[in-house]
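Just below is one structure, and these are the notes that go with it.
The complex appears here without one of its protein chains, the remainder shown in place.
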Amino acid sequence: MSMTQETSAALPRRTMPQGLIAARNIVVFLTRSPTSLFGLVVLGLLLILALFAPLIATHDPYMQDLQNTLHPPSSDYLFGTDELGRDIFSRLVHGSRITLTIIFLVTIVVGPLGLIFGTVAGYFGGKVDTVLMRITDIFLSFPSLILSLAFVAALGPSLNNAIIAIALTAWPPIARLARAETMTFRQADYISAARLQGASPARIIWRSIVPMCLPSVLIRLTLNMATVILTAAGLGFLGLGAQPPLPEWGAMIATGRRYMIDSWWLVTFPGLAILSVSLAFNLLGDGLRDALDPKQMNRR
Amino acid sequence: MRLSRRRLNGLTEHGFSILITLFGLLILTFVIGRIMPTDPVRAMVGEDASREVYEHVYQQLGLDKPMWQQFLLYLRDVVTLDFGTSIRTGQPVLQDIARALPATIELATFAIIIGAGLGTPMGVIAAVNKDKWQDQVIRVLSLMGHSMPIFWTGMIALLIFYANLGWVGGSGRMSQFYIGLVPERTNFLLIDSILAGQWDVFWSALNHLILPAALLGYSSSAYITRMTRSFMLDQINQEYVTTARVKGLSRRQTIWRHAFGNIRVQLVTIVALAYGSLLEGAVLIETVFAFPGFGQYLTSNLLIGDMNAVMTCVLIVGVIFIGLNILSDILYRVFDPRTR
């Protein structure tokens, strides 16, 4: 009796540091690979830029200066100025906040949505599973950009609607994953035990299954974030996302396009910004996959 | 080949699930069409139509009926292939799409040839040299292709290869002064120009196609490379590969004749799916290159809220996607001796 008490008391205390150790191991693994390290550094940079944007930016991102339009990069204007004389560097720095907002909002919509769909389908199985998975299949039968385009067209072009549209198209893969995970331990002893004790399905799913799915779902979200960034930029470029004068990177490229031939800096720098962030997510995701996939360890 | 009862059941089940997906697709496009902010009646009759005209058209479109009836009407239209007319062009939507789609198919086909031609060997090389420098280089190269905003790369490439170097044609499907020279028979410009014996037009078309196709191909090669690599890694450590080496086959023969042969089926599936996702890139790249294809048709109608055209485009993309999924399924069955 006393023994079971001891172990049950010791368990939570022991698992917390273990989780931390696992996280640290993953980070150590990631920093060892130069490509993943690059991803980590770029994302860290993005975070710093977004947090301290007003301090880092050299100019007001919205301040027009019609005396200084299409000014090439110089010490005054690091990345030059646009057709309205606004400082491109400062706009890029402030644009990082928009990027981060997109990442954040998509994550908090898609994560829970995918988790609920997936765990419920996986836990109940049968008809519920068939219906829910059929719905995900329908969403999956579109390329995500086209579906987002259609949603934005329906909702009206704006940054918020773009985020909603992206979130609406980004959850199905997460749901699939959460379902697969749930199926693997639906039959586990501790779930059966909880069921025998009369815990409600909602409680079992929330308390026992969701925490188990969380790590893989988070990794998957990281992996998909590159696509999210590109879709958001694409929508901005087509004029369906963030609207001027917001310094969204895709929209900046769209307006810069007209002046591209003579003023290369208008499109080059925002494009590089998009490229580095999405590359960073891809490299990081790739590293995470290596770090967590036991199949990668080469054994016969 | 005889159909066993079990396979027959499997096929009907398969067909049934396809039907359900199609039905869901219709609901989705219907919903999108209904929540669009533009007033379809206003868009049709114009700003200064009288109240009677407005009411008339409103009822003609069935907008006074309950939702489910409207949906049934929509179903009827779809089944009879009546997708309405485009507000922007005044033409039947289907006719517009029939003209725009071949351009995109030309583009996507070129792109997939480039993408598979690039991605497959890169994936094999990466797998064979796993964790060596070749693998790392290919990994970064392909992730790069996966990470680039294609509309931006398109502009930069135009700037370099067209504006500065003049190696390729610029925007559009062909040079301005060739437009209208070739009779439209198949709407595939390359084919039409050959049929008409207009070689100048053919070269101009090819010249305009190559850059956007190369960019699309590069971006899709990222996916193909990654999948090829992981398929190959699964095969390389299989015993039958050891058998091939025991027989005295060289490393290269072992890889290409034996291991690669075993991923061909999976690869075909992947390429079919990649072909579908090219449509996505096509929307953006066609905008950049002013390429009069399906993607440009879709986006220009999106921006003005042409409901009929948008709904139809989305429906067609969904159907193409489902079709490619079925196709890859069929290819799998045909090519893999184990499923025969």
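Each chain gets a letter, A and B, in the order it is written, and its residues are counted from 1.
The rule we apply is simple: contacts are C-beta pairs under 8 Å (C-beta built on N, C-alpha and C of every residue); 3 or more make two chains touch, one makes a residue touch a chain.
In this section, contacts and distances are computed from a predicted model.
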The chain missing from this complex carries, among "Energy-coupling factor transporter transmembrane protein EcfT", "Lactate utilization protein B/C", "4Fe-4S dicluster domain-containing protein" or "Peptide/nickel transport system ATP-binding protein", the UniProt name "Peptide/nickel transport system ATP-binding protein"
One chain isn't displayed here. Which of the visible ones does it touch? B
Among B:S17, B:N164, B:T186 or B:S250, which residue is in touch with the absent chain? B:S250
Among B:F16, B:W167, B:W199 or B:Y240, the residue in touch with the chain that has been omitted: B:Y240
By the contact criterion defined above, which parts of chain B meet the unshown chain? Give residue numbers in ascending order. 238-240, 242-251, 258, 261-262, 264-265, 336-338
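By definition in this document, only the chains that are shown with their structure count from here on.
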Within the complex, chain A is touched by chain B residues 17, 20-21, 24-25, 28-29, 31-33, 35-37, 130, 136, 139-140, 143-144, 146-149, 151-153, 155-156, 159, 163, 237, 276-277, 279-280, 283-284, 287-288, 298-299, 302-303, 305, 310, 314, 317-318, 321-322, 325
Contacts from chain A onto chain B in the complex sit at residues 35, 134-135, 137-139, 141-147, 149-156, 226, 230, 233-234, 237-240, 250, 253, 257, 260-261, 264, 267-268, 270-271, 274-275, 278-279, 281-283, 286, 298, 300
